[in-house]
Each structure stands twice: as C-alpha cells, then as structure tokens.
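With one protein chain withheld, the remaining protein chains of the complex are depicted in position.
Labels for the chains are A, B and C, by order of writing; each one numbers its residues from 1.
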Amino acid sequence: MDNINGMDIDLRVRLGELRLRNPVMTASGTFGYAREFSQLVNLHRLGAIVVKGISLKPRPGNPPPRVVETACGMLNAIGLENVGVQGFLERKMEFLRGVNSRVIVNILGDSAAEYGALAGKLTGIEGIDALEVNISCPNVKKGGVAFGTDPAMATEVTRTVKGQTDLPVIVKLSPNVTDITVMARAVEDAGADAVSLINTLIGMAIDVGSRRPKLANVIGGLSGPAIKPVALRMVWQVARAVSIPVIGIGGIATAEDALEFLLAGATAIEVGTANFYQPRAAESIIDGLRAYLAAQGEDSVRAIIGALQIDEA
Amino acid sequence: MDNINGMDIDLRVRLGELRLRNPVMTASGTFGYAREFSQLVNLHRLGAIVVKGISLKPRPGNPPPRVVETACGMLNAIGLENVGVQGFLERKMEFLRGVNSRVIVNILGDSAAEYGALAGKLTGIEGIDALEVNISCPNVKKGGVAFGTDPAMATEVTRTVKGQTDLPVIVKLSPNVTDITVMARAVEDAGADAVSLINTLIGMAIDVGSRRPKLANVIGGLSGPAIKPVALRMVWQVARAVSIPVIGIGGIATAEDALEFLLAGATAIEVGTANFYQPRAAESIIDGLRAYLAAQGEDSVRAIIGALQIDEA
Amino acid sequence: MPEFQEKAPLLQKEAIAPGIFRLTMHAPEIAGAAHPGQFVMVQVDTSMDPLLRRPFSVHQVTSGGNIQILFKVVGQGTARLARLTPGDQLDCIGPLGRGFFLDRRDRLCLIGGGMGIAPLYFLAKRLLQTGESPGDDYVFLGGRSREEISLFAAEFFDLGYTVKVSTDDGSMGHHGFVTDLLGPVLPDMERVYTCGPFPMMRIAAQKCGQAAVFCQVSLETHMACGLGACLGCTLTGADGRYIHVCRQGPVFDAEEVAWTT
Partner (left out) sequence: MPEFQEKAPLLQKEAIAPGIFRLTMHAPEIAGAAHPGQFVMVQVDTSMDPLLRRPFSVHQVTSGGNIQILFKVVGQGTARLARLTPGDQLDCIGPLGRGFFLDRRDRLCLIGGGMGIAPLYFLAKRLLQTGESPGDDYVFLGGRSREEISLFAAEFFDLGYTVKVSTDDGSMGHHGFVTDLLGPVLPDMERVYTCGPFPMMRIAAQKCGQAAVFCQVSLETHMACGLGACLGCTLTGADGRYIHVCRQGPVFDAEEVAWTT
C-alpha cells in the first residue's frame, strides 16, 4: 500500500495462489536472469520477474543474425538459447533469491515429458514462486507443430506439468492461431492456474540487396509496440472466455499500455521488448498506474481489471 | 518496357490470364474508387487498381469512431461501407473506364450465394478486369464465423464465384488463422486463379481515460508497416505451398518493401495504408523497382520473383 | 477542385502562448487554391511513428504563396510539429474538403473556440475582399485565458471587426462560454460561422436554429486520409446517415449535423 495525495493505493493482485505486490512483471527472454538489469533497475520494486526460458539441457540457440528491427517492433530468432535447468539452479538462482520480488521460471521442451521433468526439477526450490509454460515450441514428436497451436497437445503439456508440481502454473499462449480462446479454454480445463498472452507473432524480413533473409533462421518472433493491438484484442477475448486470471503481454511500454490490458481484463501484465530500449519501463509503469488510479479516484488496481465499458449496440 | 541507363527493364507480370504492365496495385479500401486520388497520383501508371469492397446492397458501415492510429499502423472498423454493386456500376465505373490501368473489383458478402450473385453482376462489364474475393467477412448463416478462417467455407465461396464468372478470380486471404497455407491450398483447389494476402490482423485499442474502446466497433483491422513482417512471412509460406500466383499485401510503402514481397515469391503487390499517408507511394515503388533492377543488372522483374536465397542449414 | 502535394519549407514558427504555435510554410500551389474552411494534411515526420498525416485548417494565406497553420500541442504529432525549425520541410497535401459558403455578404458573426479560431481568420480576411466594411460584423473568440486569446483578438480587431472575447478563467472579456455572447446580437445576424469544440458548436447551432439564422460549422473527426478514400471520418448526419467529414465537410450547414452525438 502506498499513499499518494493522502489516498491509499493498493496495487496488489493475485494470480490464483500467487500474490504479487503489483501487477507489473518482466517477460521471459527480455530480462535475462534479472542480474543483467541490476545496475539500472530497482529489481525489488517489480511485481514478478519471469526468467529466460529454461530447457532440460543447455541450448546454444540459433546462428546469427538473430535480431532485426522492424517498424515499431523487432524480430528475434534466439532459438531458445539458455543455460539449462541445472545451470540455472546452480548459477542463476542465488542472485534471484536475493531479489525481493516473485520469481517465475519460464520452461520449454520438445515433448510433454520434457516439460514435466522440468517442472519436477524446479519444484521445491527456494525462491521459485511459479512456472510459466511456453507452449510456442515445436513438438518434435508431432513433426514440429507447435504445442501452442493444437488444443490437445496444449492440454497434454499442461496436465503433465500440473502433475509434477504444486507451484502455480501459468500457461503462455501463442497468438499464431485462428481462435485463441479455444487454446485458453483447453489449458484452463487441463488445470492451468493462469494464462499469459501473447507470445510473439511469426514474422520475417528480407535484405533486398543480398536477397537473403535478415535472420539466419529465416523466420522469427515479432514483438514490441507493433503487436500491441493484436495482443490487446486477444487478451480481451480470452478474459471473457476463461475464469482463471489472464496476464497481458505484447508491446507494453508505458502505464497507458498496461492500463489498456488491465481494463481489457488482464490481472497482471508483462513488459517485454520495452526492457531493451527503456530498462526502467516496468518501474515507470508502476508509478504511472498509481498516478492513474489516484487521478481516477480508485484505491485499488483491482477496481479497474476488466472495467472496460462497452456501449450496447 | 522502359529504358534506364541503356537497359530495357521489363516490369510486366501475369496473374493467370490477367496481364499487368507492372506489379504495383492499390489495395481495396485504401484507394477509394481511384477518383479520390486523381489530383495527386498519375493513375495511368498503376499496374492495377483494386476498388473498395462492393456488396450486393449498399452498406452504411459502422458507427464512428472508425479509425485509430497505433504504433506504425492503424486500426479500422469501417464496417464495409460501400455504394453497393448497382451504385458502383452506375456511378463509379465510368471514371474507372477512363483510367488506363487494370480495374479489379473487390467483393464481399454474407453468404456464398451473395458472392456468386455479385460475381455474376460484375461479369461482362466493360472495364472490369478481375475480381478479388474478400473472404474475411463473417458468414451470417454460420453464426458469423469468417469465411476466411474455414477451408470448407472458403472453398464454397470460391467455387460459387468461379461458377458465375469468367473473369480471373483472386481470393484474398485473412491472416487470422493458424496455418494460412491450408486456406491457400483450399482456394487453389477450388479454382482460384490467384491469392492475395494479407487482409488486416484483428486488433483493439482502449482509451484509458474514458475506459472505452477507441473504436465504436470495439475491434478492428490492423494495417500498415507494423504488420509487414507477418504479411511477408505468410506470403513466403503461401508462395511455396501453391502454384497459382500470389499477390503480397501488408505494410508496403516503399520499393524496398515491395521487393521483399517479390523476393519472397509474390508476383505482384498491393499498396494499402501507405496510400493514406503517402498518396504517391505506388508510383514511387514503380520507380524504385526499376532502379533496383537496373542496379542489380536484371532486365525483368520476373527474374526476382521468388529469388530469395536461403542457406542450407 | 485542385489538390496538391507540396514539400513546403517552414519559413517561420511563432510561439503564441504556451503550447500554441503558428507555422508559416511556403506552399504556393496550396496557397493559390485554398478557400477558407479548407484544410491541409500534414506529415509531421519522416518516421513511421506517428504514421498518419494530421489535419489542420488553413489559418491564413499570405502573399508570396505562403500558408499558415495554427495549432495546439495535444499529442505526439503536434509535439513534433512544435519542434520544427525554419528551414525544415513539411510535406503537405491540400487544400482539402469543402470550405465555408461565401456567396454573398450578410451581417455576420464568426465564433471561434480554442483552436477553432484557426480557419476563421482566413475567413475573416477573405470576407474583406467583398469590399464592404466589416465594422458591423462580430467576431467572438473563446479561449482558456488572456494569454491564449489576446493576440487573436487584436488581429481580428485590426481587420476591422467588432471583437468580443470570453475566457474560461475570466482573465479577459466575458468569464464563461463564448456562445453566451451570441444571444444579444443574434436577432441582428443573418449568418453565423463557427468552429471550435463540438459542445460549443452545438449551442451555437441550437441558438441559430431557434432564431432561424443560417449557421455553418466546421467539424473535427479522426482522419486517416483526408481524401475521401478511407471512409474513416464519419459522423452522424441529421437524417441519421453518416456524413464524411473530409469530403462533404469539414464545413457543414448546422442543420446537416446530428447534434445529439
């Protein structure tokens, strides 16, 4: 609770059993393992930190070039480079335990079994508060179709992870689907405690001089302000379709952006690409939420979650 | 054929039976009925003009506000306002017949039968060179699911239209699907002479002050440079999946943008939102294509269609 | 009607009051064709953010082929315009839309609220060309404060009009709505031109309607193209049908507009 202009502003939110001091989180893959930002950001103020996606074994990632700027956005094809779950626990958790914020571990695998094994290894570890399951990865058994585009596969991953952990499980949805509410309902039914969305849209860029793709991987994930309208629409749709909490992600850089997602029904938000160009984005969003609530005469951020008003036609 | 630096540059392309003097077209809904631009643009230089989507009866469209700017893009919810096929033939065709360019009529309906009826009415009219079938519209019989997200429905529309016309039929695909190549193959099998893509991504924006959607229609179509990476990726995927010509659309504003789509496999491109902020975009793309081809030592634009080089992994 | 796209060099930037600027550009083709009430679509930057052009009324046409726009900084587009310096180029399209109806000379009242003043100055100057003295014609200007409004009051006064002012803070003229000034003179008027916030124009339109005085209003709405192509700029007309502000307007007869919205 904070006091602005003599008013108490309560920013706390709950994602199932996970209680956050404020709804502002940092998105996986855009905030490293938090230490990278420790000189520039007051990490202790964040609602939660979602770390870079972790797999069972370390992954080297894709060949360069891996990133390219686009209009109001960027494409990345990092290829899920990460230190692996063991490296993470040995080399990254100690620093994270010293941060007075929630730590959420983003996990990824090539099969439901891998997701389950990861969940098991990350459970019962001091300092880990929840898991975020990245289902945008290709299922190697099913010929590389992403788990996140098939409700049955998403169900299987969610069930397997839930079976291996008592941590709150957030399932992170891919936007590259015809109807994201189908995916959201599938993982809700499978026991997800919350959903987060969106992951990146699939995009591409070509260097016309060399006639080659700008990314070595040819295609990559589009993120940043460019995708915000799509993300916001999907969050609004999903928030009306499920009864578990929704975490909004996609192009959020300012308090106004965050408020759009909260009004559309998100209980919390994640700041992604904005961390790259404005490391203090999350902190200034926290300040901006408080200022907005004070100006609007609200004493709790929870009052505005889903408070979008739509005129009857 | 033009002569630059002593070199003949051939910009002609073919979309099935439809021959264009250059691959640069203007996209439906972004160029009115061409007359709107006649003071600012040399219409006779364009490869083709695709007119605003026409329905059987005139439509008033959605209540305002209908447009909102977003990061490097815009959302529109015009609601397919148009003069209706009769109004179009009586009031718009005369001007278009005077333009020395191809005229493609974009059509839309609430049922396959409506699409068919429209195709019939537009066939055998002097000055109409092809039809572009907008299947992003909701199918009223099937509870408002868009024709463009269901392969069976898209097949039915395409078949019906083909049955009513001998004009070349371009089917315009929606990007709001899990796998756009499935849709492309469906309409190819149903007889489409070409596909064009992408139509707009569905998006949303909220005014946080009033807590209301910025568009009266709540959701709208996202267009402009922001969506270019997604459009380019889909064009590349579709060009490899079908053998009919592909027309690339989405955020194209410069010759470099157009070239990316041609290299990815598009035979022609449509300039959309860019017409609003740079009415001469299409003309300068034509000039830029020629300059690029000359610089690269190519004498025909056809040499670069699909010429993207991808290193083997 | 002729329309042009010109890369207009910025000749002068005047800071009128905090956040209010007047730019003078050299745009001979637009200047030569512009009619009071018409507008230009201005590209504020070469960046793609902001993407769309911004509409501004032609505030004045000055000799040598120059046009002026007058604006208030309200968002990122106007903020960028305010940062330009003489020598920069502004890509402008215009003149666009249907301006004020100026067939003949009547007893007139021009009512401008806030930046709605912008097109009225061009109108006031053109009206002088009818040759008749404007001494019996009124110009009512409403603004936030003396700071915002006093220069304009002086400029209309210098043209010969009878000028009255209202301010929100009472620092100059009438303390209240600019439309309050209309009541006393309305019976003598034959024609009212108004531009400003929608609620202000609504009151003016209603008063004129009751007094059976011909009234023209200049409307604002979000525009993507300004050319009649996007169909984004609709408002609701008096008959319930949509009107397209950029082509059918921005100037409308008050009775064409649904004032309920």
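We take it that a contact is a pair of C-beta atoms (placed from the backbone, for glycine too) under 8 Å apart; a residue touches a chain by one contact, two chains touch by 3 or more.
These numbers come from a predicted model, not from an experiment.
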Query raised in the report: Any idea which chains on screen the missing one touches?
Result: A, B, C
Requested in this report: Check the options A:14, A:45, A:66 or A:212 and report the residue that touches the missing chain.
Outcome: A:66
Report summary line: It is residues of chain B that touch the chain not shown, namely 71-72, 225
Report summary line: On chain C, the omitted chain is touched by residues 45, 47-50, 76, 80, 85
Query raised in the report: Considering the entire assembly, which residues of chain A contact the chain that has been omitted?
Result: 29-32, 36-37, 39-40, 52, 60-61, 63-69, 71-74, 76, 78, 81, 224-225, 253, 273, 275-280
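We adopt the following convention: only the chains that are shown with their structure count from here on.
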Report summary line: Maximum distance between Cα centroids and chain C occurs for chain A
Query - Chain whose Cα centroid lies nearest the overall Cα centroid - result: B
Query raised in the report: Hey, how far is the Cα centre of chain A from the one of chain C, in Å?
Result: 47
Report summary line: Whole-Å distance, C-alpha centre of chain B to that of chain C, is 36
Query raised in the report: Where does chain B touch two or more other chains at once, residue-wise?
Result: 71-73, 224-225
Report task. Could you list which residues of chain C touch at least two other chains? Result -> 48-49
